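Apart from one protein chain that is not included, each protein chain of the complex appears where it belongs.
For chain A:
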Amino acid sequence: MNLLKGRSARAWTGFAGAAVALFAVAPAALSDFRLGLLAKYLCMAMVAVGICLAWGRGGLLTLGQGVFFGLGGYAMAMHLKIADAGPGNLPDFMQLYGTATELPWWWRPFGNPVFALAATVLLPMAVAALLGLFVFRRRVKGAYFAILSQALASAFAIWLVGQQATTGGTNGLTDIQGFFGYALDDPVNQRMVYFVIAAALLLLIALARQLIHSRYGELLVAVRDSEERVRFLGYDPANVKLVAYVVAAGMAGLAGALFVPAVGIISPALIGIVPSIEFVIGAAVGGRASLVGAVLGAIAVAWAKTALSEEFPAGWTYFQGLLFVVALAFLPGGLASLAKVLRRRGATAPAKAAVVTVGEAA
């Protein structure tokens, strides 16, 4: 019982520390531009929370999170584009590329802010539920599940590119001016967007933590480690996996939706195979089974991408690749396992030191 209390107190301290860092330290220490970048990294971290749950705890290698990120992002961007254009007008790119004189039928519901907001989370969840039902019931797993996720991401990106008149094609939806009535070019409002993102991330972490430490969380790990045994115990592993997959999709959707006002663009380049893999890499580098590890890993990888590319514009991709290889080769459990590895080293180091002194004395 004492141990449980200790864990809970640690979580509280960590949570409070993160809140102070995100709400007090970062806004005071960073310029508007850097704070905007941090907002983007936090969106990546939100996706990582879901990946931690589905992959780290549930063993589902979700290589297609770009699809859910994109669904959330497009749902939000469609609403903001309609709001920017004003009642009765078409969004700018439709006037440029399209021949239609009115909004396509599937755009129209997104004019309603409540529908659009709900869709950013519920649409990815519904797609994930539908897909998960078919896939998990048929006991598709491992590499097959990963390949299927990748194919979906690729197909979605290609479809978006092809529908230039209604989706903006490769350009995606750009030049977003307002966010529910607030002008996005005002630094004060950019800051507001950052705060909303930071709060959403903390909420998602709290939610994921509750799930992980619940009875369901135990069951999820059990399914990851031995699906057959869980089946023999009378549970349906398909349902257990489905919940993790759907929750992860919802989180990616919310991340995509908040990415749009923070960065001002959503495009197929953020949805296809490469970005989907990048989401997973962040969680892998940080430590996929640990919430803190996955979140910090996603932030660190996104930050490293910016920092390295600013410092070495011509050769940064090599450094980034090297970073992944080193991290994964020497810390397979991700950065979250660093403390454990160091502790183990620490335990053996004094012994070694003693040997050295003896040697010197002789």
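The rule we apply is simple: a residue touches a chain if its C-beta (ideal position, glycine included) is under 8 Å from a C-beta of that chain, and two chains touch if they have at least 3 such contacts; residues count from 1.
Just so we're on the same page, contacts and distances are computed from a predicted model.
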The complex's invisible chain, by UniProt name, from "Phosphonate C-P lyase system protein PhnK", "Urea ABC transporter substrate-binding protein", "Phenylalanine--tRNA ligase alpha subunit" or "Phospholipid/glycerol acyltransferase": "Urea ABC transporter substrate-binding protein"
Given A:A26, A:L117, A:L148 or A:V196, the one touching the chain that is not displayed: A:V196
Sole residue of A:G88, A:G181 or A:G346 that reaches the chain not shown, by the stated touch rule: A:G181
Per the touch definition above, residue among A:A269, A:A304, A:L323 or A:L338 touching the missing chain: A:A269
Which of A:G56, A:P91 or A:G172 contacts the chain that the document leaves out: A:G172
Residues in chain A touching the chain absent from view: 4-5, 7-8, 11-12, 15, 19, 23, 31-33, 36-37, 40, 84, 95-97, 158, 161-162, 164, 169-172, 174-178, 181-183, 185-189, 191-192, 195-196, 198-200, 202-203, 206-207, 209-210, 213-215, 218, 263-265, 267, 269-270, 306, 309-310, 313-314, 316-317
